[in-house]
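Not every chain is included here, but those present sit where they belong.
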Amino acid sequence: MSMMTGERAAADTRAARREARLAIEEFNAEYCAVLDDGDLMDWPDFFTAEAFYNITSRENFDHGRPVGLVYCEGRAMLRDRALAIAKTSMFGPRYLRHYMANTRVTGIEPGGTICATVNYILIETLAELPEGRLHQAGRMIDRFEPQPGGGLLLSSRIAVYDTLLVPNALVLPV
Amino acid sequence: MSMMTGERAAADTRAARREARLAIEEFNAEYCAVLDDGDLMDWPDFFTAEAFYNITSRENFDHGRPVGLVYCEGRAMLRDRALAIAKTSMFGPRYLRHYMANTRVTGIEPGGTICATVNYILIETLAELPEGRLHQAGRMIDRFEPQPGGGLLLSSRIAVYDTLLVPNALVLPV
């Protein structure tokens, strides 16, 4: 490959990653709004039919342990999860708010799959404790599939938390 | 409308929202810098002459109660507010820092008005308490008006907080 061609290929890669990054930011803003608004039943629609979803600790992730607080394979399991939470979340009213920063495209595969990470913070506010607190902080490790009509769907999202305030019996999606 | 035209219209909408989102992010970075630097008298310049501004709790907002910690109609009221705070903020020196994430364009009206939301965090540091704390976390619900020379102005900003650390007598703008 000539110098010229190599430079152009690098510029093309940068442009593709920029475009992917901006699309992911828009996806995540919608994703977080659905969770912040408590519209849990809409949450599975951000995933492909066969998607993998997990929330796991940094320690477990670093040691390759296939465990997690929430472990879903396929959109049907995500729907079951959402339904279970929607039914029980009457108890202990609380507000959650997601913040995502540092979106980073780590690769675009030949088939179009975009590999990316993003840091997240989850702030929780309880009715009986007006002072908000840091519920969860960590990193999402994602795989996005571009869709025919435009837009993206997640084929895999692993939320790796550094910190988790309360190891709840029923963990909410992030 | 033919399939072709429909697809192109959807792509146009996406492009317009992308452009609006990036412009809003730049607007908000300037907006936050002015508040973080304590340049309160410059704060009303981010609004149109007739702008509406309010800071209200998520509970009040969800129930449609027209109340708020700060309730301003028109830039003149914003100036009065800024002046009142500038005069009294000598008491209890503190630093504030704003963080905005998840900018989301929810619509662009035929007249050009951009409807958008963004999640915010406000960190407060008191001179006598070096450990920073989460002062406020919530969402902005905004209406932006594109200006002739380029750039945007807010015709409406409602800061809906999930959490508020101290219900101060004199609340600072966010």
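In order of appearance the chains are A and B, and numbering begins at 1 in each one.
As a convention for this text, contacts are C-beta pairs under 8 Å (C-beta built on N, C-alpha and C of every residue); 3 or more make two chains touch, one makes a residue touch a chain.
What you see is a predicted model, and the numbers here were worked out from it, not measured in a lab.
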| item | value |
| --- | --- |
| Overall number of sequence copies in the complex as this file defines it, 2 displayed | 3 |
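One rule holds for everything that comes next: only the chains that are shown with their structure count from here on.
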| item | value |
| --- | --- |
| Separation of mean Cα positions, chain B and chain A [Å, integer] | 25 |
| Contact set on chain A toward chain B in their complex | 22, 26, 28-30, 32-33, 36, 95, 97-101, 121, 123, 125, 130-134, 149-150 |
| Complex contacts: residues of chain B adjacent to chain A | 7, 10-11, 14, 17-18, 21, 58, 99, 101-104, 117, 119, 121, 134, 137-139, 162-165 |
